[in-house]
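Shown here: the complex without one of its protein chains, the others still in place.
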Amino acid sequence: MLTNNKSNVFVKRRVLVMFATLLLFWLMLQGSLGFDVIFIGILVAGLIAYLYPSGLSFFTEFRATPEAFKAGFRYYAYFFKELVKSNIRLASVVLSPSLPINPGIVKVRTKLKSKMGRLMLANSITLTPGTLTVELKDEWIYVHWVLMESDDIEAATREIVSGFESYLEVMYG
Amino acid sequence: MNNILIGIAILLAISMIGAAVVAIRVKRPAIAILAAGMISLFASILFLFLAAPDVAMTEAAIGSGLTTFLFFFVLGRVRGDEHD
Amino acid sequence: MTRRFFVVLLLLGLIAIFANLLFNYAMDSELNQTARYYAKHTATDIGAANIVTAIIVTYRGLDTLGEVTVLFLTASIIGLVLARSKNKAQADAQPTQRSNQHKTRPFPSGELLTTGSDLLVPLILLLGAYVFINGHLTPGGGFQGGAILASAALLLLLTNPSRHFSHQLISKVESTSGLIFIVLGILGIFFAGGFLDNRLLPTGTLGSIFSAGIIPVIYSFIGLKVGAEFTSMMINLAETEKKQEKNK
Amino acid sequence: MSAFIDFLGGLSLLAGSAFLLFGGLGLVRMPDIFNRIQAGTKTTTLGTLLTLLGAAMLHPEWSLKLLLIGVFLIFTNPLSSQVTACTAHYRGIKKSSLTKVDRLADDESESMEKSVSKNPDSEHKDKEEAEL
Amino acid sequence: MVDLLIILAAILAGGAFLFALWRFLLGPTRLDRVVAFDVLTIVSITFIVFAALIEKRGIYLDVALVYALLSFLGVIAIARYLGDRF
Partner (left out) sequence: MSWVALTTGFILILIGLYGALTNRNILRIIVSFSIANTGVNLIIVAVGYMASRTAPILDKTVAPTEALERIIDPLPQALVLTAIVIGVGVTALMLTYAFKLYEVKGTLDISSYKELKW
């Protein structure tokens, strides 16, 4: 009985978060804050959140603590820094005539359990230094690495995953 | 400034014609379908350059997923008949 | 060989016609009479910022009604044609259990695609709703929005091809919105200028979301109807079974 | 001041297009499919994001819509690359000779030996090479 | 000045388009062509942004929104077909 009640609360919270995110997106799409816009936005967002309860949003499993928000900001700063760095490295590889690549598919471990956190981790890996998520299975991520430095699991985990994981663990768990 | 749009339009036109030739000459049907989808996506940008954003949006919404998916579904059902 | 020769001959004739058309083509420098009427009167009479929408929903609303009917017929015919093959496939399914024996390699789990589609489907639905509710202000409208709504169903189908959709819900949405479309059109005869007249509601100020009379309402229902029709087409195709390979 | 911001926006557009060009170059030069996906997905994402940033600097009133385009892009682009890479690995497309390790294939063949007695790997690779 | 920068940027984007097109027309395997298709659609979003900048119409960006959110469906459809899922 207790667990049932708890899961019900969980579902309710999830739907509510979904609704809020969709409303935010709706206001961004419209670009105005008139009464009519908000009225129709509430209608549409409520309908979608009600009809598709298994949907995820960016804040579904977000822990709404101050640390999480701080980690979120630091995560995005780190992410964009790494994105630019990876692009410059890849551009230098592409432009150099000898094409100095050393590709390989390595296996790394992740501690994240929440769906959103895993998705964000995989996306971050795909978009940053010379790495591409090939497959995500249980706690293992298989990563294609253009400039492979080592194929040892622990070393590769330290090199690829830990930077993002430390922030995402605080944010999503 | 307008010449830039015309230049891009010519580029798109060349790629559409190239994709059409690929679509009727290539051996694998999957690539033919992909090329047809590409033609419809680039046609949508050409519609936008012709000052018809409504048509561009229709073509983008339909050509991006729906048509390609219908073709691939039927192709997957008749997979044994791939060679021609 | 003769066939290819005739094809080339036909195409040469077409090339001659097309070249003639192309070299005699002169771009208009002024709008023709119909277009001038639309440009002058849309903002004051209809109150819609998007003139294409005004033409589709009001000036040529009957065309749209016909088009929606054609789409409905297409979706029904597809359902009808495929209904028999679905039953037959189910009947055939139990005796010959076709396992994937030649496919021993495990297929990727696709956890990322599942999570990603859970994230993206609400956003796609929201974008579709935005497109058809703002059909009278921005590019877009019921047909585009309907196609985007169907794309959300398409993403779900891609994630899990054997997913079960509720046929009842889809056909209910489809028929209800079609009915409301026609009822709104008929109400226009009694309370406004004629069939599908948009001045059933006040036209409002140009550029706000509650403007252009009944156009946003009609376009929303057209969007739902078109989305339901495309979705039912895809689902009918997806629920067919793969043919048994007997000759192998 | 606004002229300076406009100039910065133009520079951002130029930088974005340059990254797109590097991505295209990488797509042509890289030796096998995984490396091509790498070149294709990263540089195009950053390139398009920079282009959107430049457009937002030139026309600040569009910035909300441009931000939304960027968010959608960040979430859809890696997804399609990941599905493509996964499919490429599943079909056993030949990797370039520079590739030293492939843990995924190792793990798969290991689990295969446990569950299935037949050896399916060679058959699949032959099929793909015949298809080229 | 800004106009010149936009023109240069459009030329560079056109170069990227041509490279991807080359890979699409000649790519050895089918999946190479799929990757080239992916890159081509993303470069097209840049083209839409350029069109909006040059014509100075913000409403053109709605098309870019549809592109950004839906253009990956075609790639996933063919990837799933090649992965024997249909």
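Some notes on this structure:
So that you can tell them apart, the chains are marked A, B, C, D and E in the order they are listed, and the count of residues begins at 1 in each.
Convention: a residue touches a chain if its C-beta (ideal position, glycine included) is under 8 Å from a C-beta of that chain, and two chains touch if they have at least 3 such contacts.
As the structure is a computational prediction, the values presented were derived from the model and not from experiment.
Taking every chain of the complex into account, the absent chain touches B, C, E. Counting the whole complex, the residues of chain C in touch with the unshown chain are 3-4, 7, 10-11, 14-15, 18, 21-22, 25, 27-29, 31-32, 34-36, 38-40, 42-44, 49-52, 55-56, 60, 63-64, 67, 70-71, 74-75, 77-78, 81-82, 85, 137-139, 141, 143, 147, 206-207, 226, 230, 233, 237, 240, 243, 247. Seen from chain E, the chain kept out of the figure touches residues 55-60.
Not every partner is drawn; the one left out touches chain B at residues 2, 5-6, 9-10, 13, 16-17, 20-21, 23-24, 29, 32-33, 36, 39-40, 43, 46-47, 49-55, 58-59, 62, 66-67, 70-71, 74-75, 77-78, 81, 84.
Note that only the chains that are shown with their structure count from here on.
Identification of common neighbours of chain A and chain C yields D.
In terms of C-beta pairs in contact, D-E outnumbers the other of B-E and D-E. On a Cα centroid basis, the chain most remote from chain D in this structure is C.
Mean C-alpha positions place chain B and chain D at a centre distance of 21 Å. For chain A, the set of residues that touch two or more other chains comprises 25, 29, 122, 133, 135. Residue numbers of chain C whose C-beta contacts span two or more other chains: 103, 107-108, 112-113, 116, 119-120, 123, 127, 131, 139-140, 144, 148, 151, 154-155, 158.
Across the assembly, chains come into contact as A-C, A-D, B-C, B-E, C-D, C-E, D-E. Residues of chain A touching chain C in their complex: 18, 22, 25-26, 29-30, 34, 36-37, 40, 44-45, 48-49, 52, 54-58, 115-116, 118-119, 122, 133, 135-137. By the touch criterion given at the top, residues 59-60, 62-63, 65-66, 69-70, 73, 76-77, 80, 83-86 of chain E touch chain C in their complex.
If you check the complex, the residues on chain C that touch chain D are 103-108, 110, 112-113, 116, 119-120, 123.
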